[in-house]
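Here is the structure we will look at.
Here the complex is missing one protein chain, while the rest keep their positions.
So, subunit A:
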Amino acid sequence: MEIRPILSTLLRHKTTAFLLIVQIALTCAIVCNAVFLIHQRLQRMDIPSGIAEHQLLQIQFAYVGDRPDAYAQAQADLATLRQIAGVQAVALANQLPLSGYAMSNSGIKLRPNQQHDSLEVASYYGQNLLATLGVRLLAGRDFRSGELLDYKAVMPALHTNDMTHLPHAVIVSQAVAARLWPGQDALGKTIYVGNDIPLQVIGVSGPLARPDDLQNGPQYSIVYPIRLTATEGGSYVIRTAARDRKQVLKAALVALQRLDPNRIVLEKRTYDEVRQSFFGGDRAMAGMLAGVIAAMLAITALGIAGLASFWVAQRRRTIGIRRALGATRGDILRYFQTENFLLATLGIALGMGLAYGVNLLLMQHYELPRMPSIYLPAGAIALWMIGQLAVLVPALRAAAVPPVVATRAS
């Protein structure tokens, strides 16, 4: 196909052609970045929690007034829950992965008297925690029951550095081990927390996501051998078969309420709901972005179609003359398709530069990573296709112009 006549025609419609190129460029830039943003969100929503999500339930209570017998109460509650039909394991945890509320974090040091922390991690603790959550132990062992300390004894000991009431062992996640001791065995190593309290690594666990602050390393977490109660903010975690969840949750609430009616339910949910609500904002953002992309592509396609129809209407006489001089319908069709391809290519070339610029701005202001270059060819192909589709109907109408038009006065 001869390109020169197309170019000379376009040069006579400089302004409209330029506007179309600008529109394609803007669309290309915004759509590329928006798709990248969606991909980021989906990736974030895909973070493994490391726990048996489909088999877990969370119940959280608050008590009215002080409870001196909280530890006895917690043991009674756990025993009661264990007896419910279908319950496989129960735990009382200070916080849970992806629950959106971080109760405890620790700064870890590799040497005493170190000026800055080596790593900031989420601190998990609770009774029978790893087994109930279904966290895999990759090396070492779980805590022995004799190693567990009560939270109410640990807190004052923290202020006085009373080592007899402080934990000595810790289980770190694989991500922490790999970050602190790359290529080495983490078992037996010592870390320091708070005022240089030494802790020996006795186990390395598989993934265990943070409750919150995923940008600080989604899998940086450690587990302490500490017991706590519901009055100290603990949640009951129940493991059961996925199909039994609804009835186990109902039975657990009834049993616990019967044991002590003087409590207020703060949370009662399956773990699927926990994840659902944690990523609710990301899902909404991704949906919104997808909507804007669709609307933007639709507007651009309609704009291309609108302008093309205008051009076809304007060039009816010329088309007729060409037909009379022997051009086939296919030639006319190809003419408009090629014209659109040229415009789209110019727009896409401009749009890629713009997309890159927008990505730089986003990196600067919203801490986004660099957009992988694969988005640019993908965006280009999408816009080429949309352009060709949009111009098809007007081009077909142009091809249908009979040669006889040439003989008529305009």
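The rule is simple: a contact is a pair of C-beta atoms (placed from the backbone, for glycine too) under 8 Å apart; a residue touches a chain by one contact, two chains touch by 3 or more; residues count from 1.
Simple rule for what comes next: contacts and distances are computed from a predicted model.
Novice: Choose one: "ORC1/DEAH AAA+ ATPase domain-containing protein", "ABC transporter ATP-binding protein", "Sulfurtransferase TusA family protein" or "B(O/a)3-type cytochrome-c oxidase subunit 1". The correct choice is the protein name in UniProt for the chain not shown.
Specialist: "ABC transporter ATP-binding protein"
Novice: Where the complex has a chain not shown, which of A:Leu20, A:Ala70, A:Val172 or A:Ile332 is the residue touching it?
Specialist: Spelled out, the listed residue whose C-beta touches the missing chain is A:Leu20.
Novice: Please pick, from A:Leu11, A:Val64, A:Ala85 or A:Leu325, the residue that touches the omitted chain in the full complex.
Specialist: A:Val64
Novice: Consider the whole complex, including the chain that is not shown, and state which of A:Gly281, A:Gly357, A:Pro377 or A:Pro402 touches that chain.
Specialist: In the complete complex, the chain left out is touched by residue A:Gly281.
Novice: Which listed residue (A:Leu42, A:Ala131 or A:Met155) would be found touching the missing chain in the intact complex?
Specialist: Within the whole complex, the residue contacting the unshown chain is A:Met155.
Novice: If the hidden chain were put back, which residues of subunit A would touch it?
Specialist: 15-16, 19-20, 22-23, 26-27, 29-30, 34, 37, 62-66, 104, 115-117, 155, 158-161, 194-195, 264, 266, 277, 280-281, 284-285, 288-289, 292, 295-296, 299-300, 302-303, 306-307, 310-311, 313-314, 362, 365-366, 410
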